[in-house]
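Taken from a larger complex, these chains appear in their original positions, while the remainder are omitted.
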Amino acid sequence: MSKPHEHRVRVRYGETDQMGVVHHANYLSYMEDGRTRLMADLGCSYAELERDGFGLPVRRAELRYWAAAHYDEVLVVRTSVKGMRAASVTFEYEIHNEAGTRIATGVIELACVNLKTEERKPVALPAELRSLLS
Amino acid sequence: MSKPHEHRVRVRYGETDQMGVVHHANYLSYMEDGRTRLMADLGCSYAELERDGFGLPVRRAELRYWAAAHYDEVLVVRTSVKGMRAASVTFEYEIHNEAGTRIATGVIELACVNLKTEERKPVALPAELRSLLS
């Protein structure tokens, strides 16, 4: 993709911790939101993908925290596809606040698995998803 | 039951909010922990119950917050069965800190539903569970 997808989230009160900033685990949820909105905007609903028997569990996550975010701030989550392999896709993220300060960045790799088997074996990305993400 | 079941949880950092205390939503998780440990200690694993096709979703919750709890405090969750109906069970909770201060109390009613039907219709509590909880 030429330009990253943009999604906005507003920080919830319960997402802060006693340091007065967003607790670091929440960025994984903001990024998850980012990639499902990216997929939805491309015409591929992750909810439908699961109904078709494909799951995309996270296999690897690398996160960098650059600055703190605070309650009620609006964060801009920029998501782009970093790469695809036969049975995985990797997304890249940049989260800024509205003042333009870089808050967090990340790289998250998702495996594609067959939800219809007990062992959830890796399976090739569905052709349609692959083509939409290209 | 003559005596409430006791379960201890230690407050996690991410469970606090910027007011410096446990965020109120977490007490629902502590209480959920309390009742699943009560059931497990009586010999009925909730995980197995679900594998047998029974679910116990929450239908009603009443919570009172009496005092704040803080990071790293150990909370004592006292759980007892308040009552049962054909297709529901109600638990009662008292949460204290180790100094004996009352932190939160609650009453939570769970419906018993059939997980094997799409609509998850109410269904009688399994006889074994009913007898264990009596």
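As written, the chain order gives the labels A and B, with residue 1 at the start of each chain.
The definition used in the following text is that a residue touches a chain if its C-beta (ideal position, glycine included) is under 8 Å from a C-beta of that chain, and two chains touch if they have at least 3 such contacts.
For clarity, every value in this text was computed on a predicted model and none was experimentally measured.
Q: All chains are the same sequence, and 2 are placed; what is the full number of copies?
A: Full complex, one repeated sequence, 4 copies overall.
In this text, only the chains that are shown with their structure count from here on.
Q: Could you work out how far the Cα centre of subunit A sits from that of subunit B, in whole Å?
A: It comes to 32 Å between the two C-alpha centres.
Q: Under the definition above, what is the set of subunit B residues touching subunit A in their complex?
A: Within the complex, subunit B touches subunit A at residues 13-14, 16-21, 23, 25, 71.
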